[in-house]
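With one protein chain withheld, the remaining protein chains of the complex are depicted in position.
Going by the order they are written in, the chains are A, B and C; count residues from 1 in each one.
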Amino acid sequence: MLEKIGKSLMNIKLLRKIFNWGRAWSLWSVHLETGCCGPEDMARACARFDTERFGTLPFPTLRECDLIFVTGFVTKKMAKRLKLAYEQMPEPKYVIAIGHCSISGGLWWDSYSVVQGVDEILPVDVYVPGCPPRPEAWIQGIRMLQEKIAKEGLKK
Amino acid sequence: MTSMEEKVVESIKTRFPEDIIEAKVQRKNRVSISVRSDKIYDVGLFLRDELGFNHITSVSGVDYIDTKEFEVIYNVWAIDGKVLVSLRTKIPRDNPTLKSLIKVWEGAFYHERETWEMFGIKFEGHPNLSLLLLPEDWDGPPPLRKDFLLPDTPQEKLEEKIKRAGGQ
Amino acid sequence: MSIMKLSMGPQHPITGHFRFILDVDGDLVLKLEPDIGYTHRGIEKLAEKRTYLQNLPLIERVNSYCDSVGTMLGYLEAIEELMGLEVPERAKYLRVIAAELNRIASHLYAACLFSVATGLETMLMWPINDRELILDLLEKLTGQRITYTYPTIGGVRFDMSEGFKEEALKRLDYLEKRTEDYYKMLLWNHTFQIRAKNVGILKPSDAIRLGIVGPNLRASGVKADVRKDEPYEVYDRFDFSIPTGKNGDSYDRLEVRFKEVEQSINILRQAIKDIPKGPIKKWAPPIVPKGEVYTRVEAARGEFGYYIVADGTMKPYRLKMSPPSFRNLIALPYLCRNVPLADVPVIYISLDLIPMDVDR
Partner (left out) sequence: MIPILSFSEIIELILKVLIFPGLAFPLLFAMIVIWFERKFLARIMLRIGPLHVGPLNRTGLFQPIADFLKLIQKEIIVPDNAYKILYNAAPIIASIVASMSVAFIPYAPKPDGGYWMIYYTPWSLLVILAIFTARPFIMVGAGWASNSKYCTLGAIRAALQLLAYEVPIALSLVSIVIMSRTFDLAKIVEAQSSIWFIILQPIGFIVILIAMMAELSRRPFDIPLAEQEVVFGWPTEYTGTQFALVMVSEYFDLCAVTSLITVLFLGGWSGPAIPILNDVSPILSGVFWFLLKMAILTVIIIMGRGIYPRLRIDQLLDAGWTLLIPLAIIQIIITLFTAQWWIPLLGGV
């Protein structure tokens, strides 16, 4: 019943826009570091680059998070945990793949324990290349995701 | 005046005349001692107690596949003497067992565990030889052995990947 | 009495890439079992497949996290020793400059992580803001923020640009002044002291027995530093001291790092003043002669050892790394016995373990 009302409400364009706006500007990110881009994750969240300006706040518990940064390569051991963490997050949720390693395996293309591209296990929304990408590139990735969210559910 | 390095070589040669295969000074601060594998524990104890080699630096294995041997190398640093000794021993490749030295150098715990994992060298007396770095469902051979081969081409071709993802 | 198995990480605000399996009784941690390997890439295996030069970016990513130059130096030292290659003077100085800048960045990173572990977020931001200044300098020198691949076989890749010296000296002056703020905000903060003092005490004898290295060993009162013990590059020409701690607790481990930052500033000033003119790179053959070598360098987290077996080809036959964090790891289960749960993050961060470094 409530769901039906909610769905019909979401068909109203204005409401949809408002809700999309809320989602886009409040992307809380999970604290799960998979690879070498970890310090840049910290740099982008901290003093100089400060993604809190765009509402992207690192949040301790993943139960309230919407965004997962795959920071670098994903090993086979980590892949299971990454998937588990992704599944524990409530919908709607987004994934940004950071760095060459998480896009295609990168430097570890022949390694025996690295997953060749995180899109094998998670649906990725935005890819940010670099090794590691500069914090500015992270911010651009966030902005691109925000633009993507803003268009969600709206006809072109 | 003999240097610390030479002193180490001399004393180890006089103490274990039978078991030392080779003992030499490699360069300043480096001594290399190779011993028979069954005596490595005693030599280790002697190095620690008598010569002050107290700071374990690394334990590593080398896979000499041509001669069908593993070489296990304990690199130990003497904090006071400022000498690094490479205590090395060769063990057969088909039955790689060695007495664990964690009773001598407690810091070797994780090093030996890693060497077990990477080469399959069994350390007798080690309390916990379980997978350390590899994924828990690892079923291949120990990866650092020379007969474990890595792929020469990317593991999945880009075209296949795109096809699997349903793209063009 | 009931014991609860608590799994901490890898998705946990403090553990990074590790997982700890804790035996918890109420708020007391009886035992800690580290579960590592979440970042294991098999670098040692991959290195056997690549040439010595191709290995450079690979090796760097062992600890590209914050200490890339310190990590690479050991590898280069090893190769150059095998080749018998004498690096130009200027390149040696540039390597030292890059390594020390990197050490400062790394120690600031450690300090900010430490304050996160105790819950002081302000001191997360301040050092990381100043770390950016150092990274700017490194970027000016090397062209990248954290993965430089700056030193290469036979020298370094780039010379310092114009105006680098003045800029560097200015920023070092600022950093020296800034350290005072850190002392006021963190080390002399009473609340911080009661959280960090007498937590995770590592006695000198235990530290040596367990094979602890780097600032953690020095915090226990053992004067051991590769830069002094067997000087590499041009460290024997600088006048600097090795700071040591008294009690070997978490607080000392942090304090030693802050003092090392001061010493690094000291070294950097001398290096920038003394740097000679000349070439920065020497041609090196791609083939390394047959031989074995073990080299040690003092990376930011401690002694980094490289054992290389060369068989006279372009690729190493065996490359063994002995990274400092892997050697410090054993202290974690040793110290985390019968401590309150709240002390586990403090002890863990005070050891400054980097998962990349541990797993390789």
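Observations, loosely collected:
Just so it is clear, contacts are C-beta pairs under 8 Å (C-beta built on N, C-alpha and C of every residue); 3 or more make two chains touch, one makes a residue touch a chain.
Owing to the predicted nature of the structure, the values given are computational and were not obtained by experimental measurement.
Considering the entire complex, the omitted chain makes contact with A, C. Among C:12, C:92 or C:131, only C:12 touches the chain that is left out of the view. Check C:121, C:236 or C:311 against the missing chain and you find that the one touching it is C:121.
Listed for chain C, the residues touching the missing chain in the whole complex are 4, 6-7, 12-14, 24, 26-27, 115-122, 124-126, 129, 185, 189, 191-192, 194-195, 340-345.
The missing chain lies against chain A, touching residues 18-19, 21-23, 25-26, 46-47, 50, 52-55, 60-61, 63-64, 66, 88, 90-92.
One rule holds in what follows: only the chains that are shown with their structure count from here on.
With chains reduced to the mean position of their C-alpha atoms, the one farthest from chain B is A. A straight line joining the Cα centres of chain B and chain C is 23 Å long. One simple way to say how far apart two chains are is to compare their mean CA positions; for chain A and chain C this gives 30 Å.
Measuring from the averaged C-alpha position of chain A to that of chain B gives a distance of 42 Å. Counting only residues that touch two or more partner chains, chain A has 75, 77, 110-113. For chain B, residues touching at least two other chains, in rising order: 134-135, 143, 148, 150.
Residue ranges on chain B touching chain A, taken from their complex, read 134-136, 140, 143, 148, 150-152, 154-156, 161, 165.
On the side of chain A, the complex with chain C involves touching residues 30-36, 38-40, 42-43, 46-48, 60, 62, 73, 75, 77-78, 81, 85, 107-108, 110-114, 131-132, 134. Residue ranges on chain C touching chain A, taken from their complex, read 10-13, 16-17, 19, 37-42, 45-46, 49, 57-58, 61, 64-66, 109, 112, 124-126, 128-129, 132, 145-147, 356.
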